[in-house]
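With one protein chain withheld, the remaining protein chains of the complex are depicted in position.
Chain lettering (A and B) follows the sequence in which the chains are written, and residue indices restart at 1 in each chain.
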Amino acid sequence: MITGSSVQSTPAEAHNAASSIYVAPSLASALDALSECGAAGAVFAGGTWIMRSPIRHEPLRARYVAIGRIAELGAVRIGTDVVEIGAAVTHAALAAALADLPEFDVLAAAAGRSANPAIRAMATIGGNLATPGFAAADCVPALLCLEAEIEVAGRDGRERMKLEHFLKIRSTLAPDRLVTQVVVPRSERKTAHARLPLRKAGDYPVAIVSLSVSVDAAGQVQAARIAVGSVEPVARRWERLETALIGRSLDAEEAARTAAELADEFVGRDGIDAPAWYRVSVLPGLVRRAAATALGA
Amino acid sequence: MALSLTVNGDRLASTADPATPLVDILREELHLTGAKPVCREGFCGACMVLIDGKPTPSCLTPAALADGCEIQTVEGLATHGQLNRIQAALDASDAVQCGMCFPGMVVSLTHLLTTRPDATREDIRAALTGNICRCTGYERIIDATLLALATK
Partner (left out) sequence: MSDVSATMDLRRRDAADKLRGRTRYTADRYLPGMLHAAVLRASVPSGRIVRLDTSRAARMPGVRAIVTDADAPGMMGIGIADHPLFARDLIHYDGEPLAAIAATTLAQAQAALAAIEVEIEPLPAALTMADALAPDAPLVHPNWRDYEVLFEGGAREGNVAWEATVVRGDVDAAFARPDVEIVESSFRVGRQNHVALEPRAVVASYEDGRFHIETSTQAPWGIRNATARLLGVPASQVRVTVPPVGGGFGLKFDLGVEPFAALLARASGRPVRLVNSREEEMLTCLFRENADIRIRSAVTREGEIVGREAVVLMDCGAYGGEQIFLTTMTAHTLGGNYRLGSVRLVSRAVYTNTTPNGAFRCCNGVYNTFALERHTDEIAARIGMDPLLFRRRNVLGDKDLGATGQVFQADVLGPMLDRMDTLRDAATMPPGRSDGRLYGRATTVGTWFVFVGPSAATVNMNADGTATLVTSGVEIGSGSMMQALPQIVASTLGIAPESVIVRAADTDAAGYDVGVGGGRTTVSLGAASLSAAQEVRTKLLKVASDMIEAAPEDLVMREGRIEIAGAPGSGRTVTEVATRAQALGGPISGTGAFTGAGVPAMPGCVAGHFIDAIDIPVFAVHDCEVAVDPETGHVEVLNYRVVQDVGRALNPRAIHGQIQGGVVQGLGYALHEEATIGSNGRVCQTGFETYRVPLALDVVPVEISLYEGAPSMGPLGTKGAGEVPILNVGAAVACAVANATGKRVQELPLTPPRVLELLLDRKRDLDLPHIAETWSDNLVRPHKTPQGNA
C-alpha cells in the first residue's frame, strides 16, 4: 500500500498496480534484468526521486532494478589521471572520498551540501545525472565544469560519452541502458561550487555556478570551465564567460562584472520557488563567490 | 515473496508490495507508529529510522531495499525503558512540545551523538537540516544536544 493521496478527481494512478523491485547482485544481472523488463522497467538507484512519484502524481513503473548493492557501482576509484565514480555512489560517500583532493572541491561541495544529510546518504550520483526532471541537481554543473564523461552500459557492451552529450540524450536513453560510472579527469586546477538555496540550506538551489580554472605561474587563466545549473531546465556551460576570463588574472570582482554583461544569454526558468529573472540576476554574484572561493583554495 | 525485516531486534516477515515505503509497513503492519509520514518526500525527517545504523527517511525506502537489513525505530532506542542520552537530555531541557518531530529528531541525534562527539552548535544545526520542527524554534533541541554531548 502506498498512501500518497490526491486532490484530483483522478487520484489513483500511483496505486493501481504493484511494482516489483529486483535487487541486482551484480552489474551483469542488472543489465540482464533491464533488458528483460524493456519499457516496463527502470533503474532504481537511491530512490529519492522515484519514491516521490506519488507526490508528483506520476505512476510507478511496473518493474525496477535496484543497483545499490552492486559493489562495482558503489566505489570511487582515485587514479593518477582520472577519478572513476560508480553510478551508485551516494552524495555523502562522494563528498567524503574527495575531501582531500582540492582539485575536486567543486564536486565535493556539490555532493556535500545538496539537500539534507539523510538524503545525501541515499541519493546517488547516477540518479542525479539520469533524472531529466530535476533541474536543480547540484552535481550536474559541477561535473560539467570538470569535463566529466559518462559511461553507459548495456548487455552489448559499454560506451563512454561527454556529459554534455549525455544530458542531450538522457531522456531518450533506451530502458535497458544503465549509467555505470562517471569518469572525471584529474589536473591542476582551482574549483568552486556556488549554490543559492532560498534558506541557508535544505532546499534545492535556485541557481548554481560551478567553476574550474587552470592558472599559470604568472597567475593568468589558461583554461576556464564554468557551468550554470538550475537557471535553465538543463545545466550548461557558460562558454562566453569562460572565453572572457582566459588570458587574464582571475579577479572575483572583475569576473562578476563580466558575468553581469553576459548574463542576458540565460533565459531562466520560472518556478514556484523563484521567478526566471531572479535566477539570472543572481548569477554575477554567484560567479564572484565561486571565483573568490577558488582563489582562496 | 515475503520480505524479512529485523526491526528493533525482532525478525519479522511482511508480504507487502516491494515498493511499499518502509514507513507504511512499520506503522500499518507492525503498529510501530513512532515514525511519522509527515511529508513523504525526505524533507521533514519525521519518519527517520536507523537502517544498518544509518539515519534514513523510511518514506523513501522501499520495502525491498529494507529486506535483510537491521532496522531500529525510535521505539527501539530506549533500551529497558530507559531514555537514551539524547532522549534524557531533551526531556531534561523541556524541549518537547507537540512531539511529532521528536521521533525523527531522536533518531538523527542519536546517530550524531555516536558519530560526531565533538559537534559544535553550528554542526548540530547543519545536521538537522532535514528535520523540521514547527513548534520549538529548534534552539532547545540544540541546547539539549550539547548537553547530551557533554554528559558522556
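Observations
What we mean here is this: a residue touches a chain if its C-beta (ideal position, glycine included) is under 8 Å from a C-beta of that chain, and two chains touch if they have at least 3 such contacts.
Computed from a prediction, not measured in an experiment: that's the story for all the values here.
One of B:L3, B:A66 or B:I124 touches the chain omitted from the figure, and that residue is B:I124. If you put the missing chain back, the residues of subunit B touching it would be 27-28, 31-36, 38-41, 43-44, 46, 73-75, 77-78, 83, 87, 90-92, 94-103, 106, 124-126, 128-129, 131-142.
Although one chain is hidden here, its contacts on subunit A can still be listed: residues 1-13, 15-16, 55, 196, 198-204, 206, 272-275, 277-278, 281-282, 284-285, 288.
Everything below uses one rule, namely that only the chains that are shown with their structure count from here on.
One inter-chain figure worth recording: subunit A and subunit B are separated by 28 Å, centre to centre, where each centre is the mean of the chain's CA atoms. Looking at the complex, you find that subunit B touches subunit A at residues 16-21, 24, 28, 37, 40-43, 45, 48, 54-57, 59-62, 64-65, 67, 108, 126-127, 129-130.
The touching residues of subunit A, when paired with subunit B in their complex, are 1-4, 18-21, 23, 44, 47-48, 51-52, 54-55, 60, 64, 66, 68, 115-119, 121-122, 201-202.
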